[in-house]
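Before we start, here is the structure in question, set down as structure tokens.
With one protein chain removed, the remaining protein chains of the complex are shown where they sit.
Right after this comes chain A.
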């Protein structure tokens, strides 16, 4: 019986690569679409303004991708499990501001690795709280995290402070300045690729490893695919819920500190409001908003695409107010393409 029933499933024309099969292949590999959009934007912008092809631009985009990328990896893990998190910017703001304040006022000599560790732990605690609430209340995670976002923001501004920190701790400032790569262009201007982009690289590899090479990673996708079935098969939903939100919180904590280190100031009003942009980046990278899919490589490409659009449009004379419209068109485009995959 296998012969007869399985025939329906195999793609019919293996002998020739038709347009249809190429299209199908594309739908199964959403990051390719994202990559194509990146290439398209580069070609268009680069043709209109050849200043685009400069190493400094590349460095700028990479530098600007770090905080977004850390956020996006966390969002990816939550989305893959079928949830959604909008509280990560609030967590990041809280952690970055509180940690900066504590280190400045109490332990000015604290080394950077310890600061990162504290920020990660703090973020993970907030995230775990999200996870516990989502699991215990059996409530939609969007609603729960909107709630926690407001509470965390309000708590930060009411009890911790609203003043800017212009003088950040020495170890953080130094960390933000370490160069990974320095480039001198023909006209003598120097551009620097900061070493903290490595933080994103490490986070990406770790996230990939967790999602693809551990049981919890597969459990995240299993729960995202169908929570009822996953539970019946013995996957512990509580563990998965707490893990995904704690992991998103952990990355948000690190992202907060990275934000301070790269901007050399801590503003409690920063970061808030960028949630949708990050979620959009992850969806542009091929993750479905309904859960159970998404990849690290796609997410990174989605982040690069969003950063690219926000950074380079100015080069071709498009006012920055148009950025959002273009990102919006990309999102609708990607959403349409990826939903075709669902219909088949």
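Following the convention adopted for this analysis, a residue touches a chain if its C-beta (ideal position, glycine included) is under 8 Å from a C-beta of that chain, and two chains touch if they have at least 3 such contacts; residues count from 1.
Definition applied: contacts and distances are computed from a predicted model.
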Item to check | Missing subunit (named according to UniProt) among the choices "TonB-dependent receptor", "Anti-sigma factor antagonist", "Sugar ABC transporter ATP-binding protein" or "NADH-quinone oxidoreductase subunit D" | outcome: "Sugar ABC transporter ATP-binding protein"
Checklist outcome for this item: Only one of A:169, A:194 or A:217 touches the unshown chain, namely A:217
Next on the checklist: Take the complete complex as the reference. Which residues in chain A touch the chain that isn't displayed?
Outcome noted: 1-9, 12, 212-219, 221-222, 224-226, 229-236, 239-240, 243, 292-293, 344
